[in-house]
Every structure is written in C-alpha cells, then in structure tokens.
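Supplied in structure tokens, the structure appears directly below.
Here the complex is missing one protein chain, while the rest keep their positions.
On to chain A.
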Amino acid sequence: MEFAELIKTAKVENVMLTCPGLPSVKGTLCITSHHLLLSSQPGGNGEQGPVELWLLIRNVDAIEKRFVNSSGTITLKCKDLRVLQLEIPGMEECLNVASSIEALSSVDSVMMMYPFFYRPESMKLEEGWRLYPLEHYYQQIASDTGAWRLSCINREFTACSTYPPAVIVPAAVDDEAFRKSARFRQGGRFPILCYYHRKNGTVMLRSSQPLVGPNGKRCREDELLLSSVLDGGVRGFIIDTRTAQAAKQARMTGGGTESRSSYLHWKRLHKALERGRPLQESFIKLVEACNDPSLNMDRWLSKLEGSKWLSHIKEALSTACLAAQCLEREEACVLVHGVEGTDTTLLVTALAQVILNPACRTLVGFQGLLEREWIQAGHPFHLRCTHSAYSHARLKQEAPIFLLFLDCVWQLGRQFPFSLEFSERLLLALFDHAYASAYGTFLCNNEKERCLCEVKDKAHSLWPWLNQCCKQKYLNPLYRLNTLVIWPSVEPQSMQLWQGLFLRWIRSSHYLEEALEEMQHIAAGSENTLCSSLQEAVLPQTVTEVENKR
C-alpha cells in the first residue's frame, strides 16, 4: 500500500480553521502521509505564514462533514478529545480531504504508522528502549529475597504469548511446573511476581483466571506454585476483579476462579471492576456531557452521574487500596486477576504500587512502572486505544482502562499534592501518546508483537523525549519525597472530575495556568534567588557569613 493512493487532495487553499477558544485562521491545508498541516495565509512578501496546525492524522477519531452551498465544513474529533473545524471551499475538495483523512486515520497496519517513519535528528533510535530493563528489576528482587528467581521460560514467548521474555517466579518451583500452570491459565498467564513489598517481604502476584471449567478441573502445579509463595505461614489473598457470581459463571465458558478447597491458604476476595464495552461507554457518555456547555446544572450533574466514570474511579482506587492494605497492614501476599489478566488486573497492581511504593512516584520510577505493569505486562494498547470517545465506528476491543489508571493517579496527586514527582501534564501526555503518538512505546499489544514488528529497532522510545526535551514541564514543583504509604480517601466527596483532561479544550484555563506558573516560580524561587545572588558575590566573606547567619 502506498500512502499516495490514499491522499486524494494534498493541498487546499483558503481553508478556515476553527478551534474552541481560539480565533479562526485562514490558510493552506496540506495532507501528508501522517500529518494534517495548516499554515496561515502568506504575508505580502510571498513567504509562507506560520504553521497553525500540525496534527497527527492518527489522532483523528471521527470525521463529520456538512455542506452549505458550495463550501463544506469538516469537523475533526480527535482522540485527545479536541474538536477542530475546517471550512473548505468547494464541495469536491471537501469530500476529497475528508476521505483522505478517513483513509489515512484508519490505516490498521502497525508497520505503516508514524513511529516507523519518525526520525528526529537529535535522537538515536536505540535510546530509551533499554532504560527500564525488567531483568535488572527482577534480578534485584531475586537476590534480595533468595526466594524468587528470574526465569527464561518465556524467552521465545512459548509459555505465554502476552508475557515478556523475562518473568520472575518462586525459586522453589521448576520451569516445567510453570508450563503446566500456563496451560491451566487463560492465555497462558500463569501467576508471576509483580511487586515485592520490601518493608515486610510480602509480594503481589498477577495472573489470568484459572481454566477450571464446568467440571472443576484442577492443576496440581498451579496449586503448588501458589502454595510455595505462602511458605512459612504467610496468609494469601486472591483479589478477583469480578463479582463472585461472574467468576462462578465463567466456569461455563471454561474459566473460573480458585476454589477454596484446592488453594488451601488463599482467601478469595471479589471486587468487581468494570471493563470492556461498559467502560468505553462510560467514557463516551462523560465526554459527551463535558462537550455540552448548554447543560443546566441538573442535567449536567445527572449526566456526570449517569456516565458512572467517577464510580469506576472510586472502585479502581478502592480495589488497589484493598490490595495495598493486604500487603501493608495484613502482611499477606496478594494475587490479582480477572479474566485475561491484561486489563483490570494491571489497573489494580499498578495503582497499588503507586500507593505503596515511593519509588513509583518519581518521574523515572513511574515510567518504569508503566513499562513493567502496562507495556511489557501485555496490556493490549493497540486494541484498547484504536478509538477514543468520538468514534462512530463499531467498537470492537476499545476500552479506556489505561485512561482510568491515569485518572486514578491524578486523583492521588490531588489528594497528595507533594507526593508525586511528576505533574498533571505528564499524565495528559501519556494519555495523548497512548492513543496517537510519534513514538513506538505504546504500539502493539504485547512484547511478542513488538518483536515481530521490530518496534525497538525501527521506532523511537517515548521516554528519552519526555525526560530530555521538556522534563521541567512534567515535574511537580511541589514534590517532596514522601516515604509513606499514601492512602487516598475514596469517599464520593473526594472524587473529582479530571477537568484538565476532560475539559482541556473546552474550559478556559488561562488563569489557572498562570497560577501554576506562579506556583512554580515560588517553588523554584528560594533556590534560584540565593544561587544567583551568591554566585555574583565571589568574595569569601559572603559565603562564610551566610553560613554563620544560619
């Protein structure tokens, strides 16, 4: 396939661009393989005007066309929730532009996506892909505990196609047992360690559901594996992210959950979390409500409630807190799973780590967490983030699980404003990049696919860009290391709508931004004033006097 075939019109003059909150601009619209560009009308000297729009076409979620007389209006609804309007003279031109964008934005082949073509001069391809090596992380745990070991069982993705090559497992159990356990778990996702709680030596594991089936099948190796974790009388809790009833019903389709009699020392807790279609619908409803400023107060509140988004936030946070509580307060081990172990499971295990572990609350630590618990853990980003909240296309596997996670982290940041090293802007950037990006980090559904597509050889990683180019922007000026567990409040009064995301393009945030800048200024002020002023004064007396004064 050639991109050129998809582009019916590459350039249109006199296109009017309208975005909410900004004055309209007229200019020349260009369509390239991956971008939509609009540069404003050239000045008198014939020079090209400044670029007003530089939109990754992959970011387009839905296109709507409207015609009045001979000109047409295209409404582009983006995955980052922005809505743009292009007024295009000439009906044919308009249709051509629309169908070009439609075709280019729905290219499904991963290898055709922009990250495979993006070659910024200042960066090397291999940078960043080895920033957060799983092996090191796991090796550290293995050598700290002695009870765990790094296993190569999945080196060729043979045990589990959605796990990374490196996994960490109980040292006392051999690889053959894992193969058998993998066969007993949906998608081969056998229980592996995801977090070691250094404070008391407890661990958090994750897996998919056991394939108990209608006949109550058992797998001795799976049982042994789990009981070996509880060596020494430690208690264990299995947090199943479905209702007890749903878990039971899953047996009819070959799934199920751990029975009490087969897994003696494990106690099962059910905390139902929404996923899949209902979650996507919740997202769509919320965005709809946010995009309608004409709603009166009662309608707004009832739509906000009706979307159930904040309920999902509350449930996700409470479940993560439950897992964290089991580890921290009950000093017990935890196994988390739902059905596939790639969605709500990761939501819970990742959130619990942010709550428990201060290392996950730094900029670098958070990126490491995302690598471990989302990207390499096999959250199917490609399937989940094909479409955002506007698409009219028939939804298949889309679900904003990752957004839900980001929102929960944002809520934690609101409740503990000094405890996260990164800012709201990082979370916004992660949301944007998960849905449409120039970088390869969120491409594909798991490591196996990434290997097949050679993502790490042919695309750039997001992390070096985040960490080098605009790090300051992503840092929280108020951050102070907080080594404690951050237990959030999950009362409905404490749940807030993430205005920075859902109303990003709608509310005018000018004054809020200014206030944030002032806050940054003050936070940076103390060190800056003193530094600059002392550097000016080279005389020894000054320095010593400052010292004496303290």
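Convention: a residue touches a chain if its C-beta (ideal position, glycine included) is under 8 Å from a C-beta of that chain, and two chains touch if they have at least 3 such contacts; residues count from 1.
Keep this in mind: contacts and distances are computed from a predicted model.
K.L.:
Which protein name, taken from UniProt, belongs to the chain you can't see among "Erythropoietin receptor", "DNA repair protein RAD51 homolog 2", "Myotubularin related protein 6" or "GPI-anchor transamidase component GPAA1"?
P.N.:
"Myotubularin related protein 6"
K.L.:
From the list A:Asn69, A:Ser261 or A:Gln493, which touches the chain that is not on show?
P.N.:
Only one listed residue reaches the unshown chain, and that is A:Gln493.
K.L.:
Determine which one of A:Asn14, A:Ser311 or A:Asn467 touches the chain that has been left out.
P.N.:
A:Ser311
K.L.:
One chain is left out of this view; which of A:Thr32, A:Asn200, A:Thr253 or A:Ser302 touches it in the full complex?
P.N.:
A:Ser302
K.L.:
So that we can see where the missing chain sits, which residues of chain A does it touch?
P.N.:
269, 271, 290, 293, 295-302, 304-305, 308, 310-311, 313-314, 318-319, 321-322, 325-326, 329-330, 414-419, 478, 480, 482, 484, 486-497, 499, 503, 507-508, 511-512, 514-515, 518-519, 522-523, 525-527, 529-531, 533-535, 537-547, 549-550
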